[in-house]
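A single structure is presented below for examination.
Shown here: the complex without one of its protein chains, the others still in place.
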């Protein structure tokens, strides 16, 4: 394979196989990489597929689940176990849903239960507070927001678990394709907020799932 | 005067005399400009005085009020009338106080009553909600915040009057001296939020007072 | 509804119902949100509709007014009352018209009279000065400008009411899609100028209408 | 207290008391805030103290531990319990030490064991690989780096726990006071890397400790 | 001379000798460069001298004129001829004076008559219009402005000669040390406006003088 | 006309009629504006026409000259007089030609002779030096360059007339659509270089023509 | 030729003929430039051809090699000599291949042997270390990476030859089309890393080949 060096050892090192980033790859390349991973008996997750890539892979891997909104491909090969831990995903608006969905697919692929709560932005606080009980006891919370990106600061102050903030490119003008929301999140006054790249639903889902699974497994005090 | 062209007609056109921006002016220049305005019988407000300027003017205009935190000079010459309208000023943190104070001095100089509510940032929402009755009925609200600048979005969604958001340069790293807060505010989800320059307490106080006074005066339906 | 949490209480809190931001919403989602609001007896304003969204909603809500230039949808349900207050909208150039129109539709939807004065940029000052009487007595003024964004500074110095400056993305090169105009406006020398996001005609119309209505209602001195 | 609204309920909501950000506060204000928190029986952590603030508080709260490199003030009031979980902190260079130390003080204040591994930047990979066993089994890892900020990407690929990347303002020219390192970290190829603000050792320590404690406590599978 | 390569031919090529930019040069280096130029019989202009440099050179070249506000050193060696052409320099505010003065010294050094009109910014238009006759017939106009940088757009629309806009670093927050004014000027709606670097009074004075002298010399139609 | 306020007095004030910026205008609007100007007996220049606009106007104003590369429309109504003065236009590369051509059309429309010298960028200095005699005696020089934008600095050092630098958006990556070239030009070491907006061939042609015409007319020493 | 000034002397001065940058050139222009160079007996390399340009030239110069992935045109006219020196090209990911290929074509055109090693990014270090022997002895190494751009720092620390880092526009969000990777590379901790423009495979291949050829030729100690 002269176009990729698939990292088959990542599962052993990092606890989850290499995930395929689809942009910039031809359909044929994607197919070969998927095969390489699946032939090794590993689960295969790919993100950011465009329509052509999605259809091409659907024809060749009918067993895989594809989520159109999340733009993901998910070929499960390992045995299913009950969900380990629980992640809550909140979005500030409706337009943030695709990124939230990418996070949800990722976390579920990693074996974690996920609840999604949509459109609870800070301009109508009561919408958020009304649903506090649904997310306050999650093991990790993902907050997805564009425009002013203010939701993670508020959520962070209401809970005791880590909050992973995902800025989205939703907005116009000075939202600068998500930069405004990113800066808001990096400057969040709440101490439990960390941030990932703009629109990086995958990465947020990944880390939230890691945290939730670690908690479920536990270690006991040293 | 070969260093300034004082605009003595501004009071007639705009309803308030020209306000002096102190940086870049020598003490002598400041003195002459103050004199020019006061000789014309106008109230004199100057902002952003450094210590040297403040002391120099204090010696020459002992009747003026100077506010060290706000860095303002205020020489009232017109008759005092009861406050017209009421402005509430909220700050997200303690460090935002000097900017809030500049706004407060300005609005009071324009004849408006001012309430200041400090340190009610969104990471502890209950602090804000607890004081809702104090600001919900103001004629205009100024929200001063650095870091994530998230407070105006939340306040905007709770009230029906215009909210003037003032980003401050409080923060570090990606606060970029107030740019992060500014962007948050320009992207505020609440529809009633407008924004001024970073640390522009003066301008926020000015416009909030205009709005409050207009409301007090009223016009009746057309 | 698993894609939106409509804020039916916003009218009570903020004086106007939640306004729908169309981008990123499917036609079906838009329809359901419009229905949710209209079923609750609230007026429905939506902004930034693309052609597909506009036609889809036109078929289903024939009673609604749609403005192609402003890209708005307006479904009035409440009783009409005479205009409360008056807002003047000025544009620097012809290309700024769509943003001005979004502001005009919004302010009219809120029950305020609106005058639009087009193409009176500062490179031909006489055009502006000739029409001074048309806008000098407005309750609030919106100034829409791209490129150098210099018009609000000039207008601000001519009037005594608040001026809401709207930068537009009109221009090329270093206009940086409206950033140049935004910075000009944030730095406006006139003290009565506040700013909103680039191309944010809606927000400018909203706040200007708030100010004009407040003034009309009046409160009398305290 | 008219300069601050101390959030005494944060411990109940978030699991740790409000932490004091010292910049922009007078010594007197700091003292009063510390007293308010300590009178409520809460532990008091303050960050980013300058020398004057540090000495002032040292005189008044001799029981507090102050760390000059980390610029922290730590007044422990609660009972000591054995460390819960373990956090590893790696720095790319020597100059990153103060930020790492702020993270370490914070995590220890939250009851977590901390190991610090210094100056293992990627230009000499063997330095890092040689110490892999020291950090590979940590519950959470903090990676502190300025300049190219490349270390978190490498560390992320070697471990299975969450990695919290902290960009520092160490560098010159195009390091842009930490922006280069921040961007590197937000774009880290490793999926388990999240990011905090530039020089935000406190926030990294806080979240890493949350993760480590959650894991130690565990919940068991659901 | 191993620290500089003085360009003694510039006068022949460009019509004016090399001008010395003082920052980054030791006093000794400055002295030697001044001597090299003056020994060649050329006029010597140096800009941006700090106090130490200014005093050092004053001791050694008592015949030179130094302007403290403009931070210039001017050693005239050539015969004086009557002024050729006339340049008007306008400033928006008082704080722009040092930059205007650097332009004035430069243009006068090049043999052009200069009028300076101070503090005629656009927030008080009448100040500018009142003095129109003083600048409308100049051969070239320099407009110096910080903050919103709006003055050149207005002046450009009133006159028929070239306008050289000089942004200054006067302002705060989003003035970004002159960037806001620079962008305004680059986007000026008036067609006759060109721009130079922030605070580049020297360059503006230089080019304005070139234009004025060319006009005075004339060539007659071809 | 409710979409434009044509400035028919600009010719009297500024020496040339208002020039039409086509983007953002409908074909009908353009037609009406052209008619308004031509009915007043003024020459009509429009820039940045897209294909649709160009064809629409070509049908209605067959007497107008349109230049496809420059994207200009030129309807001459005034009597032709011999060229007044001479402008040289240099480009660094071939891709800079459209901008150079916009400048050339503009300057010619204003009655000035124009020479265009193409592709003499600094990576092959001899190409430039070989043609020195063609441009050294021009009344004003326009230098058009993208990428590194280095050509104006070199040209400026070779001539005694003003040099107007036009950055173009030619390049990739860190050319940032012309920002790199713009910054180079604003920082040009040569003292006779001024700058206009990115791709602003029109403005460069306009000012160069003003300078050349002024020189031709002359005034004689005062 | 009025659209280009071909630099036929570049081969003599710089050791390689002028290379054609295709964007912004019509097919006819490209053809004429290719002919001018080939008629002079020089090798002709063109980069960044779009499909239309590529096909047009293929029809007219069937002897030329075109590489679709690299978007290059290569018409060899000089005699072939054995490769002089060896360059290794590493990519961090699969998406970086087109840029790597542009570098490879360029270096081979200059007569240097090239090895390409794909997808050895730092998140799976073992992939890189496993192939160390393949690149450690190269005369120069090109490292092509988008996203975090961390690979050059790691490679630089493993080898003793110069490393030329090429940032690519692969990534999303805060990759800012390659700016993040560029900054990482400019700040690389390894001392032997230099950088070129984003996606500038050509320039990297050119300089790497220069270095490799110089080494092969040698000079012996002085």
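In order of appearance the chains are A, B, C, D, E, F and G, and numbering begins at 1 in each one.
Here is the rule we use: a residue touches a chain if its C-beta (ideal position, glycine included) is under 8 Å from a C-beta of that chain, and two chains touch if they have at least 3 such contacts.
Predicted model only: the values in this text are computed from it and were never measured.
A.B. asks: Determine which one of E:37, E:54, E:147 or E:198 touches the chain that has been left out.
C.D. replies: E:198
A.B. asks: From the listed residues F:17, F:111, F:173 or F:201, report the one that touches the chain absent from this view.
C.D. replies: F:173
A.B. asks: Footprint of the hidden chain on subunit F, which residues?
C.D. replies: The missing chain touches subunit F at positions 92-93, 121-125, 147-150, 153-154, 156-158, 171, 173-176, 179-181, 183-191.
A.B. asks: What does the interface between subunit E and the hidden chain look like in terms of residue numbers?
C.D. replies: Against the missing chain, subunit E presents residues 2-5, 7, 9-10, 18, 21, 23-25, 29, 48, 167, 169, 177-179, 182, 197-200.
A.B. asks: I need the residue numbers on subunit D that touch the omitted chain, in ascending order.
C.D. replies: Subunit D touches the missing chain through residues 93-95, 97, 116, 118-120, 123-124, 126-127, 170, 172-175.
We adopt the following convention: only the chains that are shown with their structure count from here on.
A.B. asks: Compare the contact pairs of A-G with those of each option in A-C, A-B or A-D, and report the one where over half match by residue number.
C.D. replies: A-C
A.B. asks: Roughly how many whole angstrom separate the Cα centroids of subunit B and subunit F?
C.D. replies: Taking the mean C-alpha position of each chain, the two centres sit 45 Å apart.
A.B. asks: What's the distance between the Cα centroids of subunit F and subunit G, rounded to whole Å?
C.D. replies: It comes to 36 Å between the two C-alpha centres.
A.B. asks: Residues of subunit A that contact two or more other chains, please.
C.D. replies: 10, 93, 123-124, 156-158, 173-175, 179, 182, 186-187, 190-191, 197
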